[in-house]
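One protein chain omitted, others in place.
Coming up: chain A.
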Amino acid sequence: MFYKIVLFLCLPSVLAEQLCKPNAPDGLKVRLSIKTALDSEAYEWNRNEKFLFQATIAFAMSQYTGQEFKVSNILVCDETPRVSFWFVVTSPANLSQLMSKGVVELAVRKFRNRINNAFLLSDETLEFVGVLPTLASPVEPATPPWLIVFGVMMSLVSAGIVFVLVSTVVQNKRKRKQKRDDQDDDEETRVKTVENGCDGVYNTSFSEDEPNTRM
């Protein structure tokens, strides 16, 4: 009788060992790179951290499947100094039956963010081997920002071109008006010289006369 009790008591742990082993078909390998992520604020991996891990997985499984998972449903084994280990999840209804890997993966994927944050880690530093992280799609603003910069620059350039062209046209008009006034003055002086008694064809090269003849 006594032996039966002992055997009965030892069975769960034995079963647990057999359920959770490296490369178990329904097991997942986990790798943590705490020092890489946190550098000087890195914490030691100990039994309590392992407990936290079991709790977060239990949380994820419970939320995802709707069944109630306890910490004892999450079996962890083969821990290494890397801080890597394997874990399996037993069904709450039947402790010797494992939850399928697919279900565990989906649960982990859905609550990856919560699990990461519990350990202050990220998708790269808390690695579930074989489980791809859901990629965050890059944020795309409504108007691409480059069009805004382009719009600003082009409006400045266009405004500049229009301004310069308009001012040139206005300047030319003014010049033409002045030239016409100058020409009227010239004609008056020319008429005067003719009136002074010069006959013949007027030689315009002498009209702008200078005191010294150019060579």
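Observations, loosely collected:
We adopt the following convention: contacts are C-beta pairs under 8 Å (C-beta built on N, C-alpha and C of every residue); 3 or more make two chains touch, one makes a residue touch a chain; residues count from 1.
Throughout what follows, contacts and distances are computed from a predicted model.
The protein name that UniProt records for the chain not on display, among "Transporter", "Cytoplasmic tRNA 2-thiolation protein 2", "Adaptor related protein complex 5 subunit sigma 1" or "Myelin protein zero", is "Transporter". The residue from A:Gln18, A:Asn48, A:Gln67 or A:Ser158 that touches the chain not shown here is A:Ser158. Counting over the whole complex, chain A has residues 31-36, 80-84, 132, 135, 137-138, 145-150, 153-154, 157-158, 160-161, 164-165, 168, 172, 205, 208, 214-215 touching the chain that is not drawn.
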